[in-house]
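A single structure is presented below for examination.
Yeah, one chain of the complex is gone here, protein chain that is, but the others are all in their spots.
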Amino acid sequence: MTTATKKIHVTTTVNGESVEFLCEPRNSLLEVLRDTLGLTGCKEGCNNGNCGACTVIINKRPVNSCLVLGVEAEGAEIETVEGIADARGLHPIQDCFLEGAALQCGICTPGFLVSAKALLEKKPGASEETIRFDLSGNLCRCTGYDKIVRAIQEADKQLSASTDDSKTND
Amino acid sequence: MATTPYRVIGTRPVRHDGADKVTGKAVYTADFKLPGLQAGFILRSPHPHAKILSIDTSAAEATAGVSAVVTGADFPNVKNKIAHLGEGSVNLAHLSANCMAKDKVLYKGHAVAAVSATNAHIAEEAAAKIIVEYEMLPSVTDIIEAMATDAPLLHADLFTDDLGLKADTASNVAVHLHFEKGDVATGFEQADVVVEAEFKTATVHQGYIEPHAIVADYNEDGRVRLWTSTQGSFTCRQQTAEILQIGVGDVLVTPCEIGGGFGGKIAVYLEPTAAILSKKSGRPVSIRMPRTDVFEATGPTPASFMRVKVGAKNDGTLLAGEAWIAYDAGAFPSGVIGPGCMCVFSCYDIEHAVVDGYDVCVNKPHTKAYRAPGATQVAFAMEQLMDELAEQLNICPLEIRMKNAVKEGSRRVDGPVYPQIGFVECLEALRDSDHWNSPLEGDNRGRGIAGGFWFGCGLKSSAACSVNADGTINLLEGSTDIGGSRASLAMQLAETLGIESSDINPMVGDTDSVGYTDVTGGSRVTFATGLAAYEAGRDLQSQMKVRAAELWECETSEVSIGDDGTFSGNGKTAGFKDLASQLFSGGAALVGRATVAPECPTNGFGAHIVDVEVDPDTGKVTILRYTVIQDAGKAIHPSYVEGQLQGGAVQGIGWALNEEYFFNDDDQMTNASFLDYRMPTMLDVPMIDTIIVETGNADHPYGVRGVGEPPIIPPPPAIGNAIYNATQTRMRELPMSPPKVWLAMQSSD
Amino acid sequence: MATIFIPAQLRELTAGIEHLEMDVHNVRDVINQLEQRFPSIRDRLCQQDQISPSLQVSIDSVITSRGMIAKIQPDSEVHFIPAIAGG
Partner (left out) sequence: MKDFQYAAPTTIQDATSLLTEHGSGARILAGGTDIIVQLREGLREADIVVDIKKIPELSDCQYSDVSGLYLGAAVACCDIYENADLAGRYGALADSTHIIGGWQIQSRASVGGNLCNASPAADTIPALIALNAEAQVTGPAGQRTIAVAAFCKGPGKNALVDGEFVVAIKIPPQSANMGSAYQRFIPRNEMDIAVVGVGSWIELDTVGNIANARLSLGAVAATPLFAEEASQFLVGKEPNDDNFALAAELAKQIVTPITDMRGTAQYRTHLVGVLVKRTLTTALARAQA
């Protein structure tokens, strides 16, 4: 039977910063982020890829961090909810969630924000149907989704307006 | 729209805890850490019903990294004593045995032992080395089978309680309830039309996204400190103290942010176990419940079997009702049957009625409250029968409801008379809504409506507001905030004092720092804790009057407070913040306090409209359009009221269409995951329109009624009625999942 | 006189009487007077000296938390109804 496996050294980038950690092969990226790196914004809701609360972006793609091994993060670029806001303040998607009351208990919110950010970057102007399809891997039990969809639509509007602004400014 | 007399109430400020929740900084229990924190893992029974013959923990204890192992033998013996938990009561022996089995396991997932270790993987591996010897017993999960005299018996000492009278022989029926009003036999004789049918609903779970979690530290001084995810920190404290047989003052509960509850986070599951692990290991211990355990070993809400009969006159007037209702209690007597019996006819004035209810133990997890506990099951029956009556009488479904809707003075079957309520107003709003007045076109499409009622309760709440040097306020209150209640409480205090919501820092206190406050449940927080915040503000104002009189060198009686919160006296005026900062520089600090126990139900009513399309080839139901209409009394923060209505409706849609516990032939749950326990995803529902009706509430200074619970009730019958409208097939079983709808459509062809 | 409603399950003890008028000041008076008229009804409504935990007392449609000492007005209506668990 397996004896204690040696921990593996991993170098990765989290929210733009180079990070190193040691982990057991069985440790999920979710465990590493929360327990080793202290990034507890990433939530465990089901630990088998069915709720999306642990969503992070790896190399521009949203993934369930409970279904990624920590060791697989070697050389990757990871974005978590902690990296969405920056020194200028909250990202429009965060503002729109707050203004639009798109959260109640808040446990699914980080996962939704990360997925929504990926969606807004990849598919600006997405239809309601596309938003609902692409975010169907994120469960929310409080809101009935209405205000979440509206917040994403509003953020999309604001982002495209600001892109247009920057174009005219150029 | 009528103009509102309020400055803050009715506006939509950003919630105070919002920034923390969109940046990942908010601390939920699983995010909380202590130095030396151990991870716990609970070993659970694979069998639905078995005697525990022996438990050998030696191999687990010898595992490197393991700090403690506990079994039922480590739990104090608790008497068969009933403890009041504010809302509802509990038998402590049952509560303790549900946290950790002693002699017998009563459902698959029942805890039998727990291990703490340096990390969760080691704890899990060590737990797997615990050898439990079981003697298998026959099991039963079906309500009707469990009621049979020859059914496998869960508890040898359970004798049916018939309002204080105990049965002679033990059975699985914990409680029989019986209500009567008028003369039901005569009522049915006089009825021109009678409809009667049997209905079944499946076990469903609250489905909160945050699994239960606990951090416990059994301190060397004998105090137990708990950081936990609970709907009521004081209730949690009491349950834990009773199970551990220590004083309530020896337990400190710090409520962390809570990731949903809906009634499922009132009872304790992990707290006593974690505390005992901590005591034995001398270290703080955390336990995070895996999602499978959340389904298998916490408290879903009852499955039901119902036979309901209703009679009416040709003009649609209801004359008589009869209901026979059995709810699945799970492994221990539950309490959900009571409100079920009280709610079955609660929306309509019925002269003659009789209700019988049974609370039935089965080898399933101990059932608990879930948003309007017990009301949704019976509404599924009654609200469909209303449509059946309407059809037979050739009356519009809305008209028959309007004709019989309860109003002020209507007497419920269980006795009490309604004060001013808003069901008629909700039905009128439905009648006038865009949804109701938009024609529904297309094949296989149908529209349904249904009403719903939930009591809403008061109970105890406490609040204190401390004034800062700049006149801003720190509001300390005792209600754990699950859906934005810090904002709705701060807004009420801001309205009272004449300041802005953003001038208040609301904070949920721990059990050492804030006055006793009952659970966040019963749709009570914005109502009752809101009243506490209001009263605390009033207390502060009366203290400030005295101090203003000193400052302005006049009599206290000469100081008055305007509607906008401005103080005036002796020719001087000052707004709240201005006066508060003037007073801060001299004299004692200002703290307003209140503790309240309003006893009046807030009587929440709602009515829903739904349009569906049924795929005739597969039986799959698509929700095309949905509107929730509900009387909020007065909406403090309309966005969060809408959110409650939308969220409740979607939970009801899930209950209606796909959610259910599946059990195999061995009575083991087979779908304990978010993959197979099919809660609605974003793609399964449309936008949910809301119409907030505001009829006020004389028992609250701002007219608030509780809003959380009613919206889950109407969706199953409204969707059932819509399916009938679309297909002429009447669904009598929940969930109305595609295989069942398809099969029903085959047989009704 | 206050009107006291007898729960249907106890009407076997009251020979079918559904409600009755009583001159009472609080819930304790109700229990005592009921017991006097209908012996053993107290055991059905109370445990030790408290209202049974599975019941709650509704006075004029308000659920009292004060148990035996809850006040009753001369024109009040009193009901014994099941305790409710909330969500």
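Labels A, B and C are assigned to the chains in the order they are written; within every chain, residues are numbered from 1.
The criterion applied here is as follows: a contact is a pair of C-beta atoms (placed from the backbone, for glycine too) under 8 Å apart; a residue touches a chain by one contact, two chains touch by 3 or more.
Small disclaimer: the values here were computed from a predicted structure and weren't measured.
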Chains shown that the absent chain touches, full complex: A, B
From A:V14, A:C42, A:V71 or A:L159, residue that would touch the chain that is not displayed: A:V71
Listed residues B:D518, B:E613, B:D684 or B:D699, member touching the removed chain: B:D684
Touching residues (missing chain, whole complex) on subunit B: 121, 124-125, 617-618, 620, 657-658, 662, 670-671, 674-676, 678, 680-681, 683-684, 737-739, 742-743
Absent-chain interface as seen on subunit A, which is shown: 2, 4-5, 8, 24-26, 28, 47-50, 52, 55, 58, 61-64, 66-69, 71-72, 74, 115, 118-119, 133-138
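The criterion applied here is as follows: only the chains that are shown with their structure count from here on.
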Overall pattern in which the protein chains touch one another (line/ring/star/complete/other): line
Shared-contact residues (touching 2 or more other chains) in subunit B: 206, 262
Multi-partner residues of subunit A (each touching 2 or more other chains): none
Residues on subunit B engaged by subunit A in the complex (per definition of touch): 12, 14-15, 17-19, 21-28, 30-31, 121, 206-211, 257-262, 288, 290-291, 482-484, 637, 639-640, 642-643, 646-651, 673-675, 679-685, 687-688
Subunit B-touching residues of subunit C, taken from the complex the two chains share: 5, 7-11, 18, 43-45, 47, 52-55, 58, 61-65, 77, 79, 81-87
Subunit B residues touching subunit C - in the complex, by the definition given at the top: 82, 84, 87-89, 161-165, 175-180, 206, 262-263, 335-339, 341-342, 354, 368-373, 414-419, 455, 457-460, 519, 521-524, 597, 599-601, 708-709
